[in-house]
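With one protein chain held back, the other chains of the complex are shown just where they sit.
Per-chain residue numbering starts at 1, and chain names A and B are given in the order in which the chains are listed.
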Amino acid sequence: MLRRRRQLGLGIILLLLVISPLFLSAYPLTLLTQALIYAILAMSLDLLLGYTGLASLGHAAYLGVGAYSVGVLTTHYGANFWVTLAVGVLLAMVVAAVFGLVALRATGVYFLMITLALGMVVWGLAHRWVSMTQGDNGIPGIPRPDLGLPWSLARAMPFYYFALAGFLLAFWILRVIVRSPFGQSLVGIRESESRMRTLGYHVWLHKYLGFVIAGVVGGFSGVLWAYYNGFVSPGDLELATSGEVVLMVALGGRGTLVGPAVGAGVIVLLKNFVSVYTERWLLILGVVYVLTIIYAPEGIVGAIRPLTKGIKLTSPRVKASP
Amino acid sequence: MGKELLAIVVGVLTLVAAVGVNIASAQKGPIKIGVLAPMTGGAAAVGKDMVNGLAMYLDEIGQQMAGRKVEVIVEDTQGKPDVALTKLRKLVESDNVQVLVGETFAHIGYALAPRVDEYKIPMLYPVIAADDLTQRKPAKWVVRTGWTSSQPSHPFGEWVYTTLGYKRIVSIAIDYAFGWEVVGGFQQSFEEAGGQIIQKLWPPLGTTDFAPYLAQIRRDADAVFALMVAASSLRFPKQYQDAGLKTRLPLIGGGTTFDEFVLPALGDEAIGGISPLIYSAALDTPVNVHFVKTYRAKFGKVPSYFSETCYTTGRWINEAAQAVGGNVEDRESFLAALRKVEIPDAPRGPIKLDSYGNPIQNIYVRKVEKKDGELWNTVIQTFPAVSQFWKYSPEEFLKQPVYSRDFPPCKHC
Partner (left out) sequence: MEFWIVQTFNGISYGALLFLLAGGLSLIFGMMRIVNMTHGSHYLLGGYIGLTVIWQTGHFLFAILVGALIIAIVGIGEWSTVLKRLGGQELGQVLTTMGLALIFQDLGLVIWGGDPYTIPTPAVLSGSYQLGTLFFPVYRIFIVAVAIGVAGILWFVLEKTRAGAMIRATVDDAEMARGVGINVPLISMGVFALGAFLAAVAGVVAGGFVGVYPGADFEILPYAFVVVIVGGMGSLKGAMVGSFMVGLLDDFGKAFFPELSYFTLFAPMAAILAVRPTGLFGRT
């Protein structure tokens, strides 16, 4: 009964997303496209943060890796979408695999700091490896993908559906993962690592796989991001962006998958809407963040859940290692 | 209860936002000018100068052009390309502007140009100086009312060799396209005249401590050419002086190193700095004296080239609007009119566009001097009617690659 209610809710949202181009003009549609792409990044972080309990402040690095792969391959080698997708995702996987080895030596706040550091390394490379990334100038002129479809992805509506397809794919994959036994073990690790270990689970391997998967999906979002903007620059992966993704997860409700997607939508819309009316949008945004964290630590979806009488989530605490 | 309430409030806000941005204003009455500028972030003061310059002109003409009211919509790009692109979409699709003005950074200029061409809407670039936008990568719908990065450097390079007599120069410039192009233009004409660039240093954008670079400067040079922007212009002269270099190696540079934007915040360490630019607030013409006085009274500071170019751009739009009888909705004619505008008496002097869409205008060599306790860029030399190609023919010039880190190559390094 409760499950049906939840499925109905999700179904309605899906329907809305599919028919929205019919009643939204081009500009709000592009904002929604942006929100969908960031939602992918936020959901990927949720796997790590919400489900496994590992807070990372360097997640934007994977968006960067995916985006720069597209940038370099399309402008230097004229590569098509399938190639850039494959390379972007694979490269993100490799980076996550390497970083995971370093980062997972710590937990809690130390993990936070290490992921921050690693995110900065990638940012530093984007900034200074000028021959590859064009440095501060960024890489302009990324053409929209040509998938041989009768509708050109250069137009807002077809690209929206393209991004929506990507979002649904990412959502489906992550949903399958979190509902699987593997996903359940991640939650178990979040609740108590020692208990899982005594039960015989290979804790490190679970965390590592979660870390890498989060990176891969993050890279996927980066690929879409580059095509969306037609442009990639170091600003896309700076510390502030990593921070913003964490906020999206917290605002939406960690450990819910849907929550971070909602959080991404809220933040993208708020940023663009508020800045039209006042130059003080940054201040307002900051206030919203602070209030949410203090008064609604479970985020929007986390707070709504009790209304639908779903499973109550305890807000996961990030503990320092003893 | 509090949590649920908050969730609902945020949800409602979002819905309102989604609907709010969807309401397109479809009025046909006023001429709408969309302005894209950084109003927050590191370049906030530049954005302010730009908006003020434009606003001052519109005030002077009573907010009316060719019989129609003028409306300006300013959008904050925060100095970020993706935000600029989003705001561009909003201005064109949601606010239905007929013309756009703006932006500050070269890379944002490159990012916006293809979109502007796609939309077929004219956009004026008063500040963005990226060379290629009117050279090898021209955009049909971009009308540049400002300058190219290398434009002032060309006459300056030759002048430095022949008039100042410096033969060996070290360049230190911010490591991005603007820096590369300013230095490139300087190197080209300086070396053609007989000079030698013996070292090129490239501190990255955002460098706070120049000491490691200053320590590397070759002491056997005659002078140092520095290209600094915004906050780095603020700290460079002092650090240069403290490193003991000012007395040994005279400091010359690109126009932004000493421009009116930072002069009020600089001290005596900047005195004597020589640089070329399309404008100086100290330019002693009746038009400019009046402009500076009015601007200063209105906004409390001396206008920079950001203010002047946007002020003149306002006039530019007005002249073109009048030429098409106020019918700015006919975009092709409006664009053609914009390209034909000639202004003989802008505060910076006479301007008209070359066939590639960049202004032909005076280049002023300025020297920082103290007058009545304030620092001013006194004009010590004027090069009239300089184009982006200087004395080369466009075909000849365009055969060589755009100025970059490695072009012209450093043969004497």
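Going forward, contacts are C-beta pairs under 8 Å (C-beta built on N, C-alpha and C of every residue); 3 or more make two chains touch, one makes a residue touch a chain.
Because the structure is predicted, anything quoted here is derived from the model rather than measured.
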For the chain not shown, which residue from B:Thr162, B:Thr208 or B:Gln400 touches it across the whole complex? B:Thr208
Residue, one of B:Leu164, B:Leu234, B:Ile271 or B:Cys410, that touches the chain absent here: B:Leu234
From the list A:Phe23, A:Tyr110 or A:Trp172, which touches the chain that is not on show? A:Tyr110
Suppose we count only contacts with the excluded chain; which residues of chain A make the list? 49, 55, 57, 101-102, 105-106, 108-110, 112-114, 116-118, 120-121, 123-125, 127-130, 239-240, 243, 246-247, 250, 280, 282-283, 285-290, 293-294, 297, 315, 317-321
Missing-chain contacts mapped onto chain B: 40-48, 201-204, 206, 208-209, 211-213, 215-216, 230-231, 234-235, 238-239, 242-245, 262, 265-267
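Simple rule for what comes next: only the chains that are shown with their structure count from here on.
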Quick one: chain A and chain B, Cα centre-to-centre, how many Å? 36
Which of the residues in chain A come into contact with chain B in the complex? 23-28, 30-32, 34, 127-128, 130, 135-138, 140-141, 154, 229-231, 233, 235-236, 251, 265-266, 269-270, 272-276, 279, 281-282, 288, 291-292, 295-296, 298, 300, 303-304, 306-307
Interface residues, chain B side, partner chain A - complex: 2-4, 6-7, 10-11, 13-14, 17-18, 20-22, 24, 39-40, 75-76, 80-82, 85-86, 89-90, 93-94, 106-107, 110-111, 114-115, 118, 175-177, 204-205, 405
